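The complex is shown incomplete by one protein chain, all other protein chains being positioned as in the whole.
Each chain carries a letter (A, B and C) given by its place in the written order, and its residues are counted from 1.
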Amino acid sequence: MDGLIQLLYSVPVLGLLFQFVGYVIEIVPRIAPIILQNATPIALAALCGVMCERSGVVNIGIEGIMIAAAFVGWYVGVLVQPALGGDPSAFFGVTPALLVALGAALLAGMLISLLHAWLSITVRADQIISGTIINIAAFGLTGYLNTLISTTSPNGAGAFTRFRPPPEIADIPVVGWIAEMLLRQGPIAMSLIVIVIVFQVLLFRSRWGLRTRAVGEHPRAAETVGIDVIWVRYRNVVLAGALAALAGAYLSMEGTNSFQQGMTAGRGFIGLAAMIVGRWTPVGALGAALLFASARALGDSISFARPPGELGTLLGQLPGQFFDALPYLVTIIVLAGLIGRSIPPAADGQPYEREKAAA
Amino acid sequence: SSGASPSASAAGSSESAPASVPVTAHSDLKIGVVTDVGTANDKNFNEYTYVGTKQGAAAIGAAEPPVTVPKDSSEFASSIQAYVDDGYDIIVTAGFSLGVATTQAAHDNPDVWFIGVDQGPPCVNAEGLPDTTFACAGDAATLLPHFVALSYQEDQAGYLAGMAAASASKSGTIGAILGISLCGPCIRYTQGFKLGAESINPDIKLVVNWVTESDFVKAFNDPVSGKSYGDQFLQQNPDVDVLFQVAGKTGNGVLDAACEAGIYGIGVDVDQSLSYPNAAKCTITSAMKSLALAVSTDIGKIVDGSMKGGDDHWDASRDGIAYGPFHDLASAFPANMADLLDAAFAKMKAGTLVTCPEKCGDLSTLK
Amino acid sequence: MTSDVQVTQAPALEMRGITKRYPGVLANAGISLDVRPGEIHALLGENGAGKTTLMNILYGLARPDAGEILVDGTPVEITSPHDAIAHRISMVHQHFMLVPVLSVSDNILLGEEPMAGPIFLDRARAHRRIRELGKTFGWEIDPDQRVESLSVGWQQRVEILKALYRNARILVLDEPTAVLTPQETKEIFAVLRRLRAEGYAIIFISHKLHEVLEIADRITVIRRGKVVGSRTPAATNEEDLAEMMVGREVNLTADRGTSHPGEVILRVEQVRVKDDRRSEVVQGVDLEVRSGEILGIAGVAGNGQDELVEAIVGLRRPSSGRIELAGRDVTHAGPRQRHRLGVGFVPADRHRFGLVLSFPLTDNFILTDYYEPPYARGIIRNEAAIDARARRGIRDYDVRTPSATVTTGTLSGGNQQKLIVAREFDGEQRLLVLDQPTRGLDVGSIEFIHGQTIAKRDAGTAILLVSAELDEVLELSDRIAVIYRGQIVAVRDGRTADKNEIGILMATGGSGASGSPSSPAA
Partner (left out) sequence: MTTERPPSQGRRLVALPATVWAAVALPFISIVLALLVGSIVILASEVIVPGHPFDVTLPVTAYAALFEGAFGGLDPIVNTIRAATPLVLAGLAVGLAFKAGLFNIGAQGQFLLGALGSVTVGVALNQASPFIAIPAALLAGMLAGAAWGFIPGFLKAISGAHEVVTTIMLNYVAVSVIAWAVSGPLDQPGSPSPITAQVGNAALPVIIGRNGHLGVLVALAAVLAVGWLLFRTTRGFEIRTVGANPDAARYAGMQPRLIVVLTMSLAGVLAGLAGATVVLGVTHYMMASFGTTVGFDSIAVALLGRSSPVGIVFAAILFGAMRAGAPLMQIQTGSLIPAELVDVLQATILLFLAAHEVIRHILKLRGVKAGLETTDTIARTYGRESV
């Protein structure tokens, strides 16, 4: 056995490959919780996209919804903190102010989505234009207000804290690190997995899911069986707004507890990409987000502790910028190499007119 | 004694106006600020440059200066030009990135005063034009008499922070996280930090990493990435028990990570216990540049005619750098911490303390 | 004209003075219509007459400008299909209203979902019901099959099940037989008779006069949105009906004359073709088409003729076999090379392949030869020549349009088809491939296109005609090849062929019971 491994190592390329796989297997379990954290906002953004586009509405305004929700969550926290106050509870450091802030963030996200729904469903404006409007407006307004407000550096309502699982959990053989990854999280990151599973099941097993898919594939057929296409789309788009808002709330209320102008840093668009790579399914979207986050975390940990052996020396010769680009390159390679063409819902992006010539 | 003498002078908060000139003074000088790309409210470099300008203006009784924020580097020149066209007398530009544009403007508008923060020493060619080959043949002081190129001795501030870190560390291992490897001041801070730490504990172990080598947004403007990077850093280096952030707002996330891991954090540029209250509970001190002080002082000197163009270097001797007050965390240090720091500070004033290796500003010394 | 049928029983449904105006079109002008329980009322009219519009109004898909609807004698407001369903009205639409990627059962239960609890679907229950429902008509149907994998005939059956699943009593079928074989049509008719016996009130729309005469109790003809009159089958005949529809005498059967076949133009040898789902749907076809003859390919839609045609015109690579054009091997040539060798192609799906609906007519006229003189000098377009081309085509083929610059999408289906014919028939073709050239067109347009086809043949063009419309194949072809499950199962002489035999060959492949039409041909 060892002989075999020695043999394999002796083959240069194969050896490197082996070392790399070994390195990944060794490192990933350790950084798993961080991977999930980095994946959370991206995955939630992607889920927002899935929910919209499965009903036939393209939404490239996710980034905008996120930044707006992040801002509202933080600023409402600032406003209500003095009134509600309260020390962080043991349970995820929840305070009344924090909950109010979270609620406000979700509400904001849903309101913005309502605008998108109105523009793209009722007004039948081009959905990409509508999304672009939301992006520009959201970045503009949050930047505008933040500039005015933060002259008096106010303190937010704090942030959700992470659950600390007992060390025994991590020590469970094989699956221990997975449990660790799922449990060593704040409430939003922890709920992500639940949201994905519920969403996936509902999408393919519930009436809501069936109608959503029908409306996204062939709205007229859906209407001829008495389904209110407009209503289904409105409902999905507005609901999806809450998901994007949750992603934004994660940034300003769990990932950190402060708001920074443009702190979404493109996560919404990367979520859009994750949705496509994940072929418009919740589980796929999560997978894509995790892949992306893993590549980033891996690149970072290589910069911390270069793996031993010629693999290490090889990686050492690469410019550091290569590791910055790694997650993006990996996404491209996986999409082009493994996933290939991913086909969107047939009616995606097409406004629906009730009275249209049957012919 | 938390607020030690050097720190008192520049607690970096807008409240404490330094030169308390009677505000009866009046001046109709027009003063304006151009920040680096991003925002004027970064609780950091841009903001305190602006604060300093406001203090300077207030001190001489001039109107409150406006601030403009370019959207990207192609707008540096036009943002400065907008002030010139509007008849401004003193234009403050914040950041190395605006160096070339400011120098050019100073060359084109000899009557206008320019204060270029973090732009010293100025580098011009024989015609007094910005020289990006960095041969620096021309003498800026004479060619551009109205161009004040501010610079700070970050390594001195870093040195003090390093001393504090080494003193507070029980494990003998400390860390520093830079926003990006492509930032001169960040590197000098860290080099000083290293020497300072070693001055306390010769075999201290310093782990240095940077969040990115490419992306300036991720490096200075993305606290979420900063936090998860900090988490991963601390997981990889469990012995680190004091963490120095040199990463702007991304670094705020690093401080969060430190607090959450139950270790100490050290802020940068300003007193971050005030500028980033979220992490005050674990921020034991900060490596500070006296941004506000330098700018406001220079404005005063321009008005009373004593200001000279050229390199305007702010180091310990001019209280250009300082360490941040310990606030409630003095207990983190040995009782004599403040005295040690003040002693070192005094040596710096005297110029008898080496705070940067000869290859100052060269990343390789940290790798 | 007034109806010569006296009302005996209270109508289940009555539409009074329905009027509907579309931009530039008076689709329905005060149409009144009623149907009684246990009656099949046929609605006849040429394209654009307003049949579908009227039914859309009944079903709540369009709002009338005037007029009222009564169910069981009481006026009702129908503002959406939801209301229609509530009044137990169901409709089989002219164009399939099925979601291709969903399973048969999901399509059927959509909108009327049986639930297990408040959230989840009870698919098991739905499956049981669908199976039972299918059995009552002798249809073995797998509820889990994806609709897109079903043959057209079976999709039509699913549509009917969908309607019945909602236990309606008023059933509307808009051109349900357009895509069916005679056998399948017979089968559907049996179902309809049975439903009539059970007391359903049925409205049946078709262009096929003989079908209408066969199934209907009452026939109402509309033209340009007005009722021209009503007849009982007994009291009328095809010529009479055709004249009522078009408003002039119509020659129902093109005179195909005699053909003088010349040398072989198209030779297809052992060609095998895979479809998009990688399954081999053309399994070794041999064909020969000579100049000056029309070879008709009869077959149930979905037996590989689409893929065969795409292979012949170069839109799809055969996985094996050989295609020769006038002695030249073109197996691996692209559409353009074949076009230049004189291949004209009228595709079945005019919206997908034939036209760019968002372009003006002018651009569509030059779609296939935009790159060569006179329409292009080098890479520069020659607008003058393009314009001239369009005007000529519009004139010669009487395409009804306000101008040559309006977007093609606003043309009627028939006129869109005429545009394609005008483009593909023009010039010296060696081979013309016509795939469902008259699908959904009215007798007027059909008459015109058939005439043109025969003229081309007599001018020496080899013509390959593919049609699910058996009558059309029988009427035009000099030779008829029957395709079944990707193979040519028989070739007959066009003049002596027996309609019944061909129909059976189409449905069963002749090899006997194997593929009985009562189980889906996936």
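By definition in this document, a residue touches a chain if its C-beta (ideal position, glycine included) is under 8 Å from a C-beta of that chain, and two chains touch if they have at least 3 such contacts.
Not measured: the values here are computed from a predicted model.
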Displayed chains contacted by the hidden chain, counting the whole assembly: A, B, C
Listed residues B:G61, B:P145 or B:G361, member touching the removed chain: B:G361
Sole contact to the chain not displayed, among C:A66, C:I119 or C:V406: C:V406
Those residues of subunit B which, in the complete complex, touch the missing chain: 32, 37, 40, 63-64, 66-69, 71-79, 82-83, 85-86, 96-97, 100, 123, 130, 132-136, 181-185, 213-217, 361
Sites on subunit C contacted by the missing partner chain, in the whole complex: 23-25, 48, 224, 315, 334-337, 339, 345, 347, 352-359, 363, 367-368, 370-371, 376, 379-381, 400-403, 406, 410, 412
For subunit A, residues in touch with the removed chain: 53, 56, 58, 119-120, 123-130, 132-137, 139-141, 143-145, 147-149, 151-152, 266, 269-270, 272-273, 276-277, 319, 321-322, 324-325, 328-329, 331-332, 335-337, 339-351
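Here is the rule we use: only the chains that are shown with their structure count from here on.
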Distance between the centres, which are taken as Cα means, of subunit C and subunit B, whole angstrom: 77
Geometric centre distance via CA averages, subunit B-subunit A, whole Å: 35
Rounded Å distance between subunit A and subunit C, as computed from the means of their C-alpha atoms: 46
Sequence positions of subunit B contacting 2 or more other chains: none
Residues of subunit A that touch subunit B when the two form their complex: 30-31, 34, 37-38, 41, 143, 146-147, 150-151, 153, 155-156, 158-159, 161-162, 251, 255-258, 260-263, 265, 297, 300-301, 303-305, 319-321, 323-325
List of subunit A residues in touch with subunit C within their complex: 202, 205-208, 210-211, 213-214, 217-218, 220-228, 346, 354-355, 357-359
Subunit C residues within the subunit A interface of the complex: 22, 47-48, 52-53, 56, 59, 61-63, 80-82, 84-85, 91, 93-102, 106-107, 110-113, 115, 119-121, 162, 166, 174, 412-413
